[in-house]
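Can you keep this structure in mind? I'll have questions shortly.
Every protein chain but one is kept in place in this view of the complex.
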Amino acid sequence: MSTPASPLRTLLDRRKSGYSLEAPFYTDPAIFEQDIKHIFGQHWIYVGPEVMVPEEGDFVTIEIGRTSVLIVRSDDMQVNAFHNVCRHRGSRLCTEHKGSVGNLVCPYHQWTYNLEGTLLFAEHMGESFNRSGHNLKPVHVRNIAGLIFICLAENPPKDIEDLAAAMTPYIAPHRISDCKIATQIDIIEDCNWKLTMENNRECYHCRGNHPELTISLYEYGFGYAPTPENCEGIDQYNQILEQRHQQWEAMGLPCRELDHLDDCITGFRTQRLPLDRAGQSQTMNAKVASSKLLADFQQADLGALSFWTQPNSWHHFMSDHIVTFTVLPISAEKTMVRTTWLVHKDAVEGRDYNLKDLTAVWVATNAQDRALVERSQQGIRSDAYEPGPYSPFTEMLVEKFCNWYTNRLSALAE
Amino acid sequence: MSTPASPLRTLLDRRKSGYSLEAPFYTDPAIFEQDIKHIFGQHWIYVGPEVMVPEEGDFVTIEIGRTSVLIVRSDDMQVNAFHNVCRHRGSRLCTEHKGSVGNLVCPYHQWTYNLEGTLLFAEHMGESFNRSGHNLKPVHVRNIAGLIFICLAENPPKDIEDLAAAMTPYIAPHRISDCKIATQIDIIEDCNWKLTMENNRECYHCRGNHPELTISLYEYGFGYAPTPENCEGIDQYNQILEQRHQQWEAMGLPCRELDHLDDCITGFRTQRLPLDRAGQSQTMNAKVASSKLLADFQQADLGALSFWTQPNSWHHFMSDHIVTFTVLPISAEKTMVRTTWLVHKDAVEGRDYNLKDLTAVWVATNAQDRALVERSQQGIRSDAYEPGPYSPFTEMLVEKFCNWYTNRLSALAE
Partner (left out) sequence: MSTPASPLRTLLDRRKSGYSLEAPFYTDPAIFEQDIKHIFGQHWIYVGPEVMVPEEGDFVTIEIGRTSVLIVRSDDMQVNAFHNVCRHRGSRLCTEHKGSVGNLVCPYHQWTYNLEGTLLFAEHMGESFNRSGHNLKPVHVRNIAGLIFICLAENPPKDIEDLAAAMTPYIAPHRISDCKIATQIDIIEDCNWKLTMENNRECYHCRGNHPELTISLYEYGFGYAPTPENCEGIDQYNQILEQRHQQWEAMGLPCRELDHLDDCITGFRTQRLPLDRAGQSQTMNAKVASSKLLADFQQADLGALSFWTQPNSWHHFMSDHIVTFTVLPISAEKTMVRTTWLVHKDAVEGRDYNLKDLTAVWVATNAQDRALVERSQQGIRSDAYEPGPYSPFTEMLVEKFCNWYTNRLSALAE
């Protein structure tokens, strides 16, 4: 439907700093193919917490554009990843989104692979058949303190190690391996994946749109233009921030902001921020949703550790639960957002927590965000759309997302 | 899905006069883009009667392809039009098809515009932000005796003034500004917009397909090949026509045919024709559907004043009600037809009129036409389709539509 776009290189070269991207980046199927190939095909992609495959033989499938990846726990408790494509005639091996298997058996002609991807058995192929040449195609996996990243490239970016070294001290205290998935909800948004990401990277829209989320959020934590009216509030907030950071750091919980959103190939950002009101968790009353705290936490008011990665994830770690988000592109104007809520593996539903209270804030927030990004997609499809200016006070992380995206595409695209 | 088309210029140059267009004009997404850009983007487009926004702050949104336009009544009672795209990050401003507002507030970050499109307020943008550079993008509006035309071009065709001068005496006596919308019905047709228009431009198909419409229509009014069998009927009809025209002209109601369908940039045609049987209105018994007549009419049998415009509208004005049609393209093979029924603003539903009787003829006729044009679209998609001959007696206005379309595209397309 889109009008013939200028060549990608021209569009990248004329990108105006501080402004949203030109329309073809959000609408053109040809640029979407470039995103799939270069952004999602050459970078580390967050796909979920390792406890999505808790036991040997457990698998999940992840769809990135037209590509399906199998994440499977092998018998030695490793998390492996393979292309979900039989080497015989290309059938999908696993069609369910999750399950548990002994071996991976293709439903078409029963070619059988083990959990390391080795082809064990293929009937009627004759003596001269080279079995070892037909193992499943592997996909790189990196488990960072319980968060699973995959990379479809042959040679993945090496700076995932920098991210791992920097982030492990922040994340590890929340002990993902001792968590379980309380629930997971997928929503499909009728927009380009970059609008989903840009929406995540600012809270300028929060006050007008997210009544549930802003119960526990300090507005000032997400950037405000200083005015005579709000300078007192900003000062107060900064005092609280400093105070809590000292307290939490003393408990072994790193808090300080790290920001490598646009100066690394594997871009990321983190920060532990205090919560408002009861101060414990992102819930409707800002109190913990699960009475069984994570790890060995003795205290409920640990704020929220936020962690953002380029190109496709964000996460909030609290004392009682973790919410983790992965964004997976489907087509130029369709995107999947998967939200996963983690609680302590020994927490009992109905006793220690209930799903409604646990998920209330983000179920509501996701629905609101979906409406916002779909309205943006519709507006951007108009010939009248032109890039608009980002707020220098509240949309700096959106700008960094666009910087990272255009820099990476410039570096990789033909 | 369509096979690669010949270049548009080649197709235009080899258009065979008196024959339907070649298939790519009806199926090729690339030619649809040209239609959107040059036909709908550079000409005056009828969008509805001014009473669709009767009060200050009332708005409707109009979708032309991917472009959304806001029509809004400002506080000085002007009808304004703007692109329905926020100048910040491109969100649609109004997502409802109609409503009423004080200011135009973007739902995303609450950028606020007044009803003249001026940006009043944008939070967190800093001192250096050039607010006056971010007003809504205006769209040209022309109100002709109560019919609203818009033009997306920077420099709209000037001959809209010729249309206004010629048509105002015909339309003004029906006093649209004293009307209200009784009801409005949108239907989606799975065909190219030009098939919808061509279907409107002939009544060769009426006898075989429109039993309700032909109750009040004189067949001869729409062109017939003269034969020994029908020459008497044609003569009789011409006598009636002459008689009624004299009578109506004496009452100040212009009747004579004006035809500028293919000799103007802003092409149009009009004619007041007598109705058959009771002779009052396009209803199932040819009597008025509303007992409260329009304007200061004292007499119900005023025939039907028809008005056709290129590229996208037609209208029937009767003594008791007005039916007005606008055709808005969605994609190469999808088109929206909006039908609006107007009655006197003081007519009371249930007392002076009821919706079922008011709409019966055109609801049935629209459904029949939809089936016809969708069947045409399906046939034209076949490789076996080739342009066929128009009847020189009943399809002259179809030919004029195709002339106008190909001439305009030839003049404007690259």
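Letters A and B mark the chains as written, and numbering starts fresh at 1 in each.
Note that a residue touches a chain if its C-beta (ideal position, glycine included) is under 8 Å from a C-beta of that chain, and two chains touch if they have at least 3 such contacts.
Just so it is clear, the structure is predicted and the values come from calculations on it, not from any experiment.
Novice: Just one of B:127, B:232 or B:383 touches the chain that is missing; which is it?
Specialist: B:383
Novice: From the list A:89, A:256 or A:277, pick the residue that touches the absent chain.
Specialist: Spelled out, the listed residue whose C-beta touches the missing chain is A:89.
Novice: Considering the whole complex rather than only what is displayed, give the residues of chain B touching the chain that is not shown.
Specialist: Considering the whole complex, chain B reaches the absent chain at 1, 3, 20, 23, 198, 204-205, 208-209, 223-225, 371-372, 375-376, 378-385, 388-389, 391-394.
Novice: State which residues belonging to chain A touch the missing partner chain.
Specialist: 29, 33, 37, 41, 66-68, 83-93, 95, 107-110, 123-126, 129, 134, 137, 331
Note that only the chains that are shown with their structure count from here on.
Novice: How far is the middle of chain A from the middle of chain B, if each middle is the mean of its Cα atoms, in Å?
Specialist: So the centroids are 48 Å from each other.
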